[in-house]
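Of the protein chains in this complex, all but one are displayed in their positions.
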Amino acid sequence: MTASAAWRRVAWAILAAAVVIAVTPYLWLLLTSFKTRVDILSPQPAWRFAPTWANYPAVFIGKEYLPLLWNSLSIAGCSTLLSLAIGAPAAYVFARERFPGREDLFFFFLTTRMAPPISIAVPLFLFFTATGMIDTLYAVIIAHTSFNLSLVVWMMRGFFADIPREIDEAAQMDGRSRLGAFVGVVLPLAAPGLAATAVLCFILSWNEFLYAFLLAAFEGRPLTVGIPGLVTPHGTLWGQVAAVAVVATLPIVVFAMLVQRHLVRGLTFGAVKA
Amino acid sequence: MGRIDGWLRGLAIGVLLWQVPQSHAWTLEEAAKPYKGVTLRTIGESLPPLEAMKAMAPEFTKRTGIKVEIEMYEHSEAVNKVMLDLNSKRARYDFILQPHRELGKFVANKHLQAIDRFLDDPKLRDPSFDPAKVLYPGLWKEISWYQGKVYGFPFTALTMYAWYRADLLNDPKERAGFKAKYGYELQPARDWKQYRDLAEWFTRPDQGFYGTALQGKRHEALWYEWINFLYSFGGDVLDVKAGSECGPVIVNSPEAIESLEYYKSLVKFSPPDTLNYFWDDVMALMQQGKVFELIMWNDATYAVAEDKEASTVAGKMAFDLVPQGNGGKVGQVEGWSYLVPASAKNQAAAYLFIQWMMAGQRTPRCLCRQGSPEARLCQGVDADQRSGQAEGHAAAVGRDDRHPRARDLHVPGGSEDRQGRARHVGEGHLQAPGQVRAAQVSGQVTDAWERHCGR
Partner (left out) sequence: MRPVSARGRLLFDRGTAWFLLAPAAVLVVIFLVGPFYYMTWTAFTDLSFANPDQHGSFIGFDNFRRLMRDDDIFWSSFGRTLRFVVASVGLEFVLGFALALLIHRSVRSTRILLTLLLIPMMLAPVAVGLLWKLLLQGDFGMVAYYLRSVGLLGRDAAIFSNPDLVMPAIVAIDVWQWTPFVTLVVLAGLMSLPREPFEAATMDGAGPWRQFFDVLLPLMRPIIALVLLLRGIDAFKEFDKVFILTGGGPGTVSELLSIYAYRVNFKNWDIGYGAAVAFMVYLVVVVLCSVFYKAVYWKRSGDRVAA
């Protein structure tokens, strides 16, 4: 009893330490976004200081970064939806069908994650230029969708595999078409998995830099592409960098909070059976 | 009838005579008429000069009906975007703002339109605009000309000079102590030995104060800093007269190696983190009052020496030329230029805008105060500005043909090869002092230079 209580205390201490390590840098970022340059560069860490609100309007209004937030949202939102819409059916086929070369094809989907983005980027840029799609949000959305597809196919295959085949068959017996069974019965059952996958896709697309930089127009660039513009030969505008980074993480934190329950359950579903 | 006829004729001739010279007087509105409604698009580095351009552009639009869209990116983002645009021939930009080092690459690959065509066109050329008069000729020739042809005008004029803490230079206690130890007066360094003496004297790690700070990060900044030393020591990378020429690779000459050894010797008078600094960090250090002397860019002057909000040493700075070595007085010529891509859709309109920016006295005061990264002399700015004087002095040296100029290579070829030099400077730091091998540029890098020079 006492041993277990002591153990519990140790466990909580370790977890508390982990949370502190994970959160403190972000907290520092948050504080930095309310500091003046002199406070930021102070040699002794300034935990207490006279806060300034100036950094937020300076970057979002003065530097016109507000639209970038909207660009980030559209790119990440659309590409997440698109990856799920295209990837989930493919994953379903991989989970249910047996056909020659299935495993090779499946592995092939995975290998698309392995090429260094820098090498794919230039040809992709030339391709979108040739087709006239360059400098549109579509180009970025499509690029993000294609590299997220492998993740969707991989994760969702596991989720579908976990849903007993008999459920499909029962739905078909009830007079649904094969597609109807997939859309009406299987997909809702896999919702937690979809949520978990969606969060990961969203994070990857939201934080992606290289493709967004190369393919988006100036007006369409997302926040990640805007951040380096705050590192100038006249000094890094640390307060503004922090303000952008704080704002940029908020949507993900909210999104992740909302689907948190599904996130863990969803991964449970998928990964073990993958 | 005849009389009226004659009268009418007379009137008609009179009107004609009155009108003819009028129609020949060049006006921007007239010249811009054919391009009304056009939208120009340009790209550059997100810094005050470009912000100023953005603020001024609406006035041009009001007069001409030509809109100007300005894209502001970070330094290397702006360079990469343009490089891809030119190579894919998509012609997004009607004119571009690019640094000196890119010029040769662009010209050799036929990406640029030489602008003599516009300068010679009476419909476009503002007769009152005489670039040779308003621009520093040395600067213009170095950064906007390539092999005898003109491709644009300077957008910013950058140079580097030595920054000192004036308050410490004038401190009686420091002066007495320094003289007792080194046997001469405490003053801005005349030569590199004195520069190192100063660095040594003011290095007090226990107080968190250092003599100097080097920009030792693996970054462009390292290259630009080191060439001040290289040229001042009498070295060069290629044995040439202008940055657009090719010549024998002499980066391993004794002078060049000596300059690197000297550069390395300053590491011990710099803060411990000095090998991870670039332009931003050394500026922040100076603003925090933690360094005595630096070799730094002119366009950062305002933020350190004047801006009381950002700097704890505002009003306490002194400036001077980079110390002299065997190479004599040296000033660096650097800058970004307005260039017109060969594939651009609205070249003439773009030229009109560039000319409008270059011609009148349109430089806002605020810009001049930033240490005047302007291609023209800033007039009407407080004459007693110390930074302004130093800038003028260094610029005069850098842009005067009589003095050797520290300048970037801009023969075609990749900047990684140039950065290869920076890498070796960085690696040089890691070797034990006095190890000359580290100061030699490897065959791989010299080969690359020779390859770019077509040998």
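The chains carry the letters A and B, assigned in the order they are written, with residues numbered from 1 in each.
Definition applied: a contact is a pair of C-beta atoms (placed from the backbone, for glycine too) under 8 Å apart; a residue touches a chain by one contact, two chains touch by 3 or more.
Since this is a predicted model, take the numbers as computed values, not measurements.
The omitted chain makes contact with just one of the residues A:A6, A:L110 or A:M173: A:L110. When the omitted chain is restored, the residue from B:Q113, B:T274, B:N298 or B:Q355 that touches it is B:T274. Against the chain not displayed here, chain A makes contact via residues 8, 11-12, 14-15, 18-19, 21-23, 25-26, 28-29, 32, 40-45, 86-87, 89-90, 92-93, 95-99, 103, 107, 109-120, 122-124, 126-127, 142-143, 145-147, 149-150, 153, 161-162, 164-166, 168-169, 178-179, 182, 203, 206-207, 209-210, 223-224, 227-228, 231, 236, 238, 241-242, 244-245, 248-249, 252-253, 256-257, 260-261, 263-269, 271-274.
Across the interface with the omitted chain, chain B contributes residues 76, 80, 83, 87, 105, 108-110, 205, 216-219, 271-276, 281, 284-285, 288, 290, 412-417, 419, 423, 426-427, 429-430, 444, 451-452, 454.
Criterion: only the chains that are shown with their structure count from here on.
Chain contact summary for the complex, chain B toward chain A: residues 43, 45-48, 69, 71-75, 77, 80-81, 84, 88, 90, 92, 208, 279-280, 283-284, 287-288, 290, 297, 299-300, 303, 309-310, 312, 370. Looking at the complex, you find that chain A touches chain B at residues 36-38, 41, 43, 122, 125-126, 129, 134-135, 213-214, 218, 225, 228-229, 231-236.
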